[in-house]
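Contents: one structure, followed by commentary.
One chain of protein is taken out of this complex; the other chains stay put.
The first chain written gets the first letter, and so on, giving A and B; residue counts start at 1 in each chain.
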Amino acid sequence: MRAVSTAETATTIHPWAIQAEALKVRAGRHLAVDGLDLSLATGVHGLLGRNGAGKTTLMRALATVLKPAGGRLTLLGSSVDGRADLRQARRALGYLPQHFGYYPRFTVREFVSYLAWLKEMPKRDIPAATQRAIDRVGLSAKADARLRTLSGGMLRRAGVAQAIVNDPQVLLLDEPTVGLDPEQRLDLRELLRDLGTDACVLVSTHLVEDVVAACTEVVLINEGRLVWQGTPAALAEQGDEHHPGDSPAERGYSALLRRHLAEAAR
Amino acid sequence: MSVLGIELRRSAAAGAALLALAVGVAALYTAPGRWSQGWMSLTLTVKEYMILLWPIALAAGAWQGRREHRAKVGELFATTPRSRASRMLPVLVAMGASVGLAFLLVVAAGGMRIASTAAYFPPDVVAITLVGALSLVAAAWLGLGIGRLLPTLVTAPVLAVAGVLLVFFTAIMRPDWMGAILSPAYGSSPFYAFQTIDPRVTAVLALFMGGLALTGVLLLVARGRRASVAAVLPVLLGFGVAAAIVPRDEAALVAPVDPVARELVCTDDAPKVCVTRVNANVLDALTPLARQGLAVLAKMPDAPTQVYEDRRAYLIEDAPARDADIVTIVVRIDDHGGLAHPDAVVPEMVFGLGTGYGNPECERNGAVERAAAYHLLGREPVSDVGVIPEMIEEEPQLNAEAVTLWQGLQKLPAPEAMSRVTAVRDAILACQDPTGLLSR
Partner (left out) sequence: MTLHLRARRVPLALAASVGAAALIWVLWLTFAKERDAILLLVVLTVMLMVAVLSTTLAAPDEDLERTAALHWPWRRAVHLLAALALVLAVLLATQLTGARFGPAALVVRDSAGLLGLTALCAAVVGAARAWFVPMGWAVAAALFPQPGTWGALTTWPGQPHTSRPAATVAAVLAVTGLVTYAMRGAARRE
């Protein structure tokens, strides 16, 4: 599995789209990801954790923004160790950063096309792919509006549109639901389920209900390490009415965290 | 929808080009008389306005170069496979093409006005204009590079001022050859109509600007501090090569003469009237006036029989030896490329009594000469103010004296008066003081 040449990467189906072994990533001087083992295949994975658990740092490392400080990270079969040519993997990557930067003078269509071009999509495919991505996030009516005229929720959806324009095999969305109204959140969950059928989608959030509704798997991390990985149904079984939360999944989440913190303290 | 198209619409390219075009055209058309003479004077005038256009392109580049930093897209773009160099290509092309085209359009906007009157198209004009466009491209690209390196709000205004000062002080700096390399406005001060810029000077500017443009590109795409430092190599190299081949002699640097433009174009029939090739379009308008002037002078014996335009290159040449057969006159061109101040042609020819420039060391007497000239013209002397276009004021006493002398001449018999006038002319030629020759 390690011996996949880069030329094949784009077309080969990998059993694990993302594979991290003892991964360490620095955020500044601090090791925000510290010995993380994680394997993710096709599907929608919800990344949960408290503030400062290392979610965003992990996302940034998976998005090839940060270089691993130790351990191994493999994306779609190609190793991300700082020296490798990341081009093939990046072509199959979609990323919505926590702080989504954009050009305010561009229209939605222009910005999404621009990102499609940055992702080295074939030139003739760009217009259709752009239109499709904008339609999928429900921004068709605003396709030709300047980004600076959009509301926060629309901007977030434009951010998702640019992330999915290249039909990525690895899609990393850092807090995509921020600023969305309830109806838009439902639409986004549906989109995520749809995307997860043939791509590995990792969604960072601190809303457990989003995870339960849209994800096939839950990944819980704390202090840069994997705490728990399993299905939403399994998450719900982890807790009981003694644990805080408004839903079985939330109670499961608090139960897992409490147990982990108790173990760590010992 | 191509990415280049997006950049053309959404970057500072279009704004910078429109601004440069508007400023250039406005500057040209507020003083059309400066460049109505022909293609070279237009080209030199536009080159002088480089002091406005170059900083615009530089500041616009800096403004645009800050975009990725300002929009905080660095993180998102870092996850894409396209290289930084490739990502910057469309904006480089958009900015470069826009400001370069704007420069050509400024020249074209002036060209429209003079196309029908300009008699001579010097080939140097093409090279100077193209290198002017290159200079603006270099400014825009350098601005992009610096704007990316120092992405602060103050970078653009600081560069705008720096650009003005750079163009201004390099254009007038010493030694001249260094200014010729460094300044996009070098050699643009007009001294005479048949002036040009030496092709070697244009070439060294192109070398330096090419190096500067490349430095801008490298600054824009550089990854890491070492690459940014290495980016200064092209401009140093450009300067080095330019310094090696730049002409060092004044004749090539300071207002060089285009010999073809200075060639005389003459009437076929006598009396012969000649103007330089640059001004050939006013020959027809000048000829009857010049011949009228000759007819006035012909009242004296041994009067000149030909009129030549004054074509001294006074920065680099002394006055040529006098040819007794030729009167030289200054040809002035008006705002529309036609003959300016036609009423001044005859008086100016007659005022020196056909003696040419004369020796500046000889004693002259303005009142005596004026009285003699107006006697030939057959009217009462008046002040030069209003007759000679450049004259702003003169002592009223001078003309009063001339009128008295002229009245004295009027009272004499015609042959005696003419012989006294001729004596004044001969005295000037012999470098003797003509005072008293009219009122013996």
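Just so it is clear, a contact is a pair of C-beta atoms (placed from the backbone, for glycine too) under 8 Å apart; a residue touches a chain by one contact, two chains touch by 3 or more.
Predicted model only: the values in this text are computed from it and were never measured.
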{"item": "Hidden partner chain, touching residue among B:V126, B:L165 or B:M391", "value": "B:L165"}
{"item": "Of B:L8, B:L52 or B:I329, the residue in touch with the unshown chain", "value": "B:L52"}
{"item": "Per the touch definition above, residue among B:P157, B:P175 or B:G240 touching the missing chain", "value": "B:P157"}
{"item": "Chain not shown: contacting residue from A:P104, A:G138 or A:G179", "value": "A:P104"}
{"item": "Residues in chain B touching the chain absent from view", "value": "23, 27, 51-52, 55, 152-154, 157-158, 160-161, 164-165, 168"}
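Here is the rule we use: only the chains that are shown with their structure count from here on.
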{"item": "Distance from the mean Cα position of chain B to that of chain A, given in whole angstrom", "value": "64"}
{"item": "Chain B contact footprint on chain A (complex, rising order)", "value": "60, 63-65, 86-88, 90-91, 93, 95, 97, 99-106, 109-110, 113-115, 117-120, 123, 126-127, 162"}
{"item": "Residues of chain B touching chain A in the complex", "value": "1-3, 6, 9-10, 67, 71-82, 87"}
